[in-house]
Every structure is written in structure tokens, then in C-alpha cells.
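Structure, as C-alpha cells:
What you see is the complex with one protein chain gone and the rest in place.
Showing chain A:
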Amino acid sequence: MSDDEFMLYDSDEACGFSDDDEAALALEDDGGNSSGTARRSQAPQTQGEYSADVGLGYDDGDDYMDGGEFEPVLGARGQRKPWEVDFKVYGPAGLSAKQRAMVERLEPLLALPQETTTLLLRCYFWKEEPLLEGLLTDREGTLAKAGLTEHPPAPRIESGDDGFVCEICYCDGPDESFLALWCGHRFCSDCYRTYLAGKVQEGESWRIRCAAPKCRTLVGLEPARLLLADDADMLARYEENLTRSFVNDLATFAWCPAPNCEYAVECQVPRSAWATTIPTVQCQCGKAFCFGCKLDDHMPAPCSLVERWMQKCRDDSETSNWIKANTKECIKCKSTIEKNGGCNHMTCRECRHEFCWVCMGPWSEHGQSFYSCNRFDEDSSKNARDSVSKSRAMLERYLHYFTRYNNHEQSARLARKLLTATEKNMEQIQREHTLSWIEVQFLSGAVDVLSMCRATLKWSYVLGYYMVSDNQKIIFENNQSDLEMATEQLNELVENPISEDGPSIEEFKRIVIDKTTYVKTRWETILADIVAGLQENRWQFETE
């Protein structure tokens, strides 16, 4: 496998974001540097050996896009953790630059006008290889299929002649002005404008074709600019749609899912690798999300399990499990009955059917032997009881994992509250012990690590729920419990910081820092192990 199958970005760029740049970005589209390379900032900065060649073995055909503008940087490798993936964040200006760069790279190869090259790339979803292959084998056919021609004449709005009739509004004659693309279909400029505007409002951009039925000719940017010259809003919307489609069309790009965030993230981990590599990325706006499913960061559970879990939590299957485990149906009218006391002689409230709760048979067959059922051991009643207890066991298992999952989610929420409290604490300690700001940072550092661990623990229970019980799972659970224990201890420490009879501030600080470091080590251990296990196929997951 060659090095350039990976996208490794210049690490210097990662910090090339000064506050000024960021401010400029937020305010204007064309603020200079609007793309930055990033790696999740919450990841701890300890050094570790990492080799991209061994770690992530994608052998997917999807990697034709790297090259030229991305330089593989060997130096960056040492800093990357096994569970981290490379990604790049783009602002609006960065996206335009990226598009331009992709077009400019191909332009000399194709010997086509820039506009044609751009449209061709769009038609091929920016995949260079199939495009080049198509052009080399059948240049004319490829262009025609896309609705393009080699050298289209510059679009012009012309005056009509005697033979001109607009097929849309039937206006005619020399008084009208019209536009025709290279396909020759002429429509008056008013109709063309309305047609174009309608499509733009539907969210279309480059896919808009000539207004004649079945004509495949693409309208393209130049004619659109010409037609919408007097409608700046519509033109802006057209161009916005263009950018939008660039990100949507490229499999390696995704919009940040945060509300109102206009950044996009590029990540080269192909879809086929999402089962073994969790493509967690973080936007410039701070939002950490999974590039695969676009949900919030769910490290270390792979997307497929997260999807199953969410579905399970969402639907009523567990309610029905409970019903299954705790109730029985009246044989006669199918009403659901929960027995909350009393004897086994049941009378259905709905249909007055009398039956035995133990064997479910009609009470009349029980004669006068009250409170005991001598039909208990019959096969049919045995089976019924088995299925009830099995369903109860499954429910209990689910609840075991769900309680812990939910607990960590809530604790993570509390940790955010804790952060505010901690900030107050830090101020207090600063005042009381005349310490500098930097000297009390250990507390907020501890809370950061805490939140990080809570998130990981939360999703680790989803992993655990689906993991088949074997020796590997025991190792996983040991790691999990180590981290959990350490996390709880750290939480307790941070929650009750300084008391009169407690340790001195110096002692306390030392304890917290030690604990934080320990917790972080546990965190790194479990993440590294889970990710390695995913890639080695070490974990067995239950299939549905």
C-alpha cells in the first residue's frame, strides 16, 4: 500500500488559525484562510507511536481524489492516536478554493474550457478517474451524455428575428430578446429567467437543463449569470446551491450538522471502513460528530451498532417486552392482564372469562381444588412459562446496559454543570490561597477529562450490549470497569474540592492531577484497545 492512499495533512496548518482569522471568517465569506486542518482538540497530546500503514488498512477504490494539493506529512503521524482519523474543515471561501483547485488540476489534461470542465466534474460527482476514463474512450459521447459540448459559444441574449417564436409564451418577432444554448433551443429571456428561477427555488443549480423537453444541455454558470444579472438575490441563491451541491455530491465531504454552522468537513475514511473505524471529526464551531452517520460523537461504538441501539431505545419494543414478561392475555378476548395479587382464579374484567393464571386453562376444569393447579406440568403451560422467563431475562439484560448508558449520559450533563461550579471553585481557591490563574487550571482540566470519559463510557455500554460473551469481552469489560471506577473517583474528588479538615491545597492539587493523569491513561487504553479490536475483528457482535 502506498503512502498517498492516505490523507495526511500538514500539522502546521492545524494551528494556523489565529483568533483574527476565525473572526474574519465568521463575518465574511472571502476572509483569507478559511480552511484549517484539524484533529480533535480534546484528544490528549501525549506522544505515541503510530503508523498509518499498519493502523488503517483501507483498500478501497475511493482514493483517487488525493494528490497534488494534499501533502502527506510524516511528522504528523507520531501525534495521531489510533482512534483518530484525519479530516479537514472548510469554510465557505475554503470550499470555493477547493473546487477551483480541483478544476484547475484537471483543466490542462482535458483541454476544455473551465466551465465545461467544472460541469463535467460535477456530473461525475468530482470523481476524476471515471471522468478521465470516459473522456479517453469516448470523448464526444461522454460530453454528450453529460449535456455538454467541447467548446460552447459564449451565451448571448439576442434580438429575435421574423422566425422566432418562444415555445413557452408564444411571443414572437424582432421585438423580443431570446437566449439559446448551443443546442439551439430558443426561448425568450423572460421565460428563460422564470424557468431558471423556478429551478433555483427548488434547490437546483448545475443540474438545470435547457427548457426544451428531453434536451440534456446543461445551462451552466455563464448563461445563468447572464439571465439572472438583474436579480442579485436569485443569483446568490444559485451560487449557494452550487456550493451546497459540491459538498452533497462528494462522498468525502459533509456539512457540519450543528444548526447555522456553514462549515463542511472532509474525511477520507471510506464508507466501507466505517464498521471498523469510527470517523469522528470536529468542526471549527466545536461540534464533534461522526462523519459516517452525522450523529453526535459516539466513539467507541461503530455506526451500525449505534443505529441499532437508537432504534431499540426509540421504539416500543422494550415496553412490549415488559408487557410480555409481566402480563398474560385472556385466552378468550385477548385483553392484557397484569396480575397484581390474589389467587390464581382469574376472572377477566372484559369478558368475564374465568381461567387459571398458572396453566391458563379454563377454571371450570379445575373442579373444586382451589389455589392449586394439578395441570401445571403439561407441555403447553411449560412452554408458555419458558417464553415468559426468556423474555424477562432479555429485558433485564437490556435494562442493565441501558441504565448504565443512561447514567453516563446524565452524568455527562451534570459534568457540564460541574464545570460552572468548578470555575467558581477555581476563583475561590485563587483568592483564598493567592494562586495564579494558571495554577488552578488543574480543576477544569480534570472536568474536561471527566466529560470525555463519560461520553466514552456511555457508548461503551452500547458496544457491550451487542458484544457476544467470550474471553475478549471479559478483557473489554475489565478495561471498562477500570475506567469507570477511576472516573467515579475523579468525579468525587472534583465535586468536593477543599474542606477545612481536608488536605492542603498543594496536596489536593497533587491528588487531582495524579488522578486525572491516571484516568486519562485508562481512557486511552480502552479506546486504543477497542479500536484495535474493531480493526482486528476481535469483537464478535450479535446479529439480529
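Methods note: a residue touches a chain if its C-beta (ideal position, glycine included) is under 8 Å from a C-beta of that chain, and two chains touch if they have at least 3 such contacts; residues count from 1.
What we mean here is this: contacts and distances are computed from a predicted model.
Name of the non-displayed chain as stated in its UniProt record, restricted to "Cytoplasmic tRNA 2-thiolation protein 1", "Beta-adaptin-like protein", "Mic1 domain-containing protein" or "UBC core domain-containing protein": "UBC core domain-containing protein". Interface note for the absent chain: among A:A97, A:L132 or A:I168, the touching residue is A:I168. When the missing chain is restored to the complex, the residue among A:I157, A:A212 or A:L414 that touches it is A:A212. Within the whole complex, the absent chain has one touching residue among A:C191, A:C356 or A:A415, and that is A:C191. Interface with the hidden chain, as seen from chain A, comprises residues 167-171, 191, 194-195, 198, 211-213.
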